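For reference, the structure discussed in these notes is given below.
Removed from the display is one protein chain of the complex; every other protein chain stays in position.
Per-chain residue numbering starts at 1, and chain names A and B are given in the order in which the chains are listed.
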Amino acid sequence: MSSHAHSAVHVPPAPTGFWRKYIFSVDHKVIGIQYYLLALLSVTVGILLSVLMRFHLVWPSAHIPLIPGGMMTPEQYLSLLTMHGTIMVFFVLTTAPQSGFGNYFLPIQIGAPDMAFPVINMMSFWVTFVALCFMLAAFFVPGGAPLSGWTTYTPLSGLGEVTGPGEGWGQTMWLISIVLFCFASLMGALNFIATTIDLRAPGMTLMRMPLTVWAWFVTAVLGLLAFGVLLAGGLLLILDRSAGTSFFIPAGVVVNDAVQNHAGGSPLLWQHLFWFFGHPEVYIAILPGMGVASHVLSTFSRKPVFGYRAMAYAMCAIGFLGFMVWGHHMFVSGMSPFSGFAFSVLTMSIGVPSAIKTFNWLGTLWGGKIQFKSPMLFAIGFVSLFVSGGLSGLFLAQPAIDQYLHATYYVVAHFHLVMGVAAIFGIFAATYFWFPKMFGRMMNETLAKWHFWFTFVGTYCIFMPMHFVGIAGGIRRYSEPSAAQYLMNLQPVHYFMSIAAFITAAAQLFFFVNFFWSLKKGPIAPKNPWDATTLEWITDSPPVHDNFGGVYPSVYRGPYEFSVPGAARDFIPQDVKPEAVER
Amino acid sequence: MNRTAKGSAATPAILSLLLVLLVVITAYVFASGAFKAPPPITEIGKQVDHQYDLTLIVTSVVFILSQLGLAWVIFRYRDRGQKAEYNHRNTKFEAIWTTATIVLFVGLGLMARHAWAVTHLQPAGSDALQIEVTANQFVFNFRYAGPDGKFGRLDPKQVSASSGNPVGLDSADPNGKDDIVVPTLTIPVNREIELLIRSQDVIHNFYVRELRLQQDAVPGMVIPIHFTATQVGRYDILCTQLCGLGHYKMHSFLDVVSEQDYQAFLKQQAAQ
Partner (left out) sequence: MPGAVATEPIVTIEVGGPRGPKSTPPRRGGGDSGGGAHEVPQRTYVTGMTIALAGILMFFMALASALIVRKGMSNDWQNLTAPKILYLDTLILLASSFTLVRSRRHLAQGHLDSFRYWWNITTVLGIFFLAGQLIAWRQLAHAGVYLGTSPNSSFFYVFTAAHGIHLLGGVLALIGVALRPTQRMTRSTVTEVISMYWHFMDALWVFIFLLLFLGR
């Protein structure tokens, strides 16, 4: 007699043939892995770019093989930083946590056989892939990659090659890539939201959803509402560059003593459109990591998440407020100072739900029975890094202080700690946690631990000192410090950060080797190696085509029922009927 | 899986230690003052620093408590064979720390408004000395109105750096004949200065650390900022908004001089 409720449903046969199975698959699990691998490729490129940047910052005249000309030029440095930022933000942080893990595990965690619209799901991956191709093509077109930063402010990005190398073809490739990426993200968001609303298993109420599902859901809502705005801005910029419009370029612009033929547009308009998207984007990057952190902290403390409801509401609050603070990127832009004040207060308020989440993570650990497996190490690291990175935001949120710190390395330190490290730790935690389920094999714990120690210490060594460079007035996006003596005095710190960066980048080999080696040679994974409670752990490792083999679960309790008094084991899976729980 | 096995204490011990080290080292470096902003040369700059210090105190407390709290909790509750507690929430604590956070964070934000209001919501005094700052790839030019006290009209079509008219003075406007255009900014001490910031091509930024002030130069806009420098000296002006390949070397100097020296400077420029 089965202790799990079920509803038998007609299951369509799994696809056969290499192309339908692995390439043009509509199976959310395959698509999730495709996105993850795309992110893995992108992060490799992104890290390489940043290593080259850190190298240039401390050895600007060094001879670098393979670079045309032998020595890196300032414009090449700027192209590196533009592409580094763009690739990391879009093709790593917006893909792996959401489209990668979300695609794979959202349907399973809510007890569904697949996403609501599997064909659209497949399309969204392939459009993302084409977008990546265009983005990488920017390196190889005449003039090279653009140099206007991932923020692409106009008129620097709107006038074509006259403003700098890479602003011709390179910027065009960039814009096409981003426009495609917007379409892909909108399609993805559509799927996530519809699936969460309509395909939950019986008994899976909103308040019984794992926090990972909450995170993916809120993130998808952000994506749905934000990417349309970037799409609009991107299209208008393309028109300014190639169709003679002047949305973003004012009259009387003079470049190289030649007046440009434009009239009356507003550079600030681009900034508003971009940041209206750009701020929710950074929450898109971090929210899934928060969901994973909650999930992993609970599982490896053998304790329910502390304040589950507050956690869910806090994520909603962060998402909602995230749409109202974009002006804090524009305090010194020439925007109205009154709105500056409004944006400031709203931004300080976002610290509140973030703090609530941090306290609740500590509360989850408190009184627990903590096991320091690799997913847990990265989840704990996430909490520490999120605190460090989030707190510097409090300085930047105050315009009077931002007037000093804007465009210094302080800002770079802030967003790297939250996005470039904490969010990445979320991805690592998710990888170590779900690898057994996705690939049917366990990863190597020793390699994982080395990976963690090096990365945790290494990233702090890179980014904590960076705050000090900013406080001293070190300016970002400078390819060299030669302009002012005080900048040159900061070089020893840059030296330290670069060495730390090289070591940390190299240490990622622990991860890559572990990942690819374990795919083939890792010990076979059981269904539930972590004794976890959510629905993905009742499936096979990896799950069968429709996830549950035709026998779909019903849900009887919340997602984090660990160490329940009276139960024989220290966890109760969500799908076990109350009367069937072992005592 | 043996659920009751104790884990080794090495991992949590090392992790806790690292977190403690993080706090200690960070606190030490901040406290040592090894990396500081240069002293401000305006009154409002002192207020900005005061607000910064306040924020630093609040964030330091939160930082120290959180990181040390994390360090303690992971070590204290490492698996030693105990059973975990089963609880979901503690309404009292949640209410307390939520309220405290709201008060602290929003309070901090509200406290910062004065410094911002003085710089941006109050206009410059009517007798402030107006100087126009023109940014372009990759130089700053500063224009004074000259003895007639009037700025001449500008014409983008007449911009020509090579023929000595970098800001594009309109030759048809007599008011511009005595305008002084120089590549560094010289101002008298203890007088209110209003800078009119503009750009010819892309977005740049005018930044002087000691003023605790920076302002984007946006083509199509003229953006005023004002301040009163209280300290004679030479200070770096940097462009902080990415403006192209020469961004890193777009630099000038702010010279704050005595009133006498300022008059001498004007006279010398007028003679040219």
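One rule holds in what follows: a contact is a pair of C-beta atoms (placed from the backbone, for glycine too) under 8 Å apart; a residue touches a chain by one contact, two chains touch by 3 or more.
Remember, predicted model here, so these are calculated numbers, not experimental data.
Check A:186, A:405 or A:448 against the missing chain and you find that the one touching it is A:186. The chain omitted from view is touched by exactly one of A:41, A:64, A:162 or A:225, namely A:225.
Interface note for the absent chain: among A:91, A:181, A:216 or A:247, the touching residue is A:247. When you scan A:205, A:256, A:339 or A:482 for touch with the missing chain, the hit is A:205.
Of A:54, A:84, A:272 or A:329, it is A:272 that touches the chain left out of the display. Mapped onto chain A, the footprint of the missing chain covers residues 1, 3, 5, 7, 9-15, 20, 25-27, 113-114, 116-119, 186, 189-190, 193-194, 197-203, 205-208, 224-229, 231-233, 235-236, 239, 243-247, 251, 263-266, 269, 272-273, 276, 304, 308-309, 545-546, 552, 554-558, 561, 564-567, 572, 578, 580-583.
Going forward, only the chains that are shown with their structure count from here on.
Within the complex formed with chain A, the chain B residues making contact are 1, 3, 7, 11-12, 14-15, 18-19, 22, 25-26, 29, 34-38, 47-48, 51-52, 55-56, 58-59, 62-63, 66-67, 69-70, 73-74, 77-79, 82-90, 93-94, 97-98, 101-102, 105-106, 108-110, 112-113, 115-117, 119-121, 136-137, 156-157, 159-162, 168, 200-203, 205, 207, 209, 212-216, 218-221, 223, 236, 238, 240-251.
If you check the complex, the residues on chain A that touch chain B are 73-75, 78, 147-149, 153-156, 159, 163-165, 249-255, 257, 259, 264-268, 301-310, 332-334, 337-338, 340-341, 344-345, 347-349, 351-352, 355-356, 358-360, 362-363, 365-372, 377, 380, 383-384, 387-388, 391-392, 394-395, 397-401, 403-404, 406-408, 449, 453, 456-457, 460, 464, 468-469, 471-473, 475-484, 486, 493, 529, 531, 562-565, 569-570.
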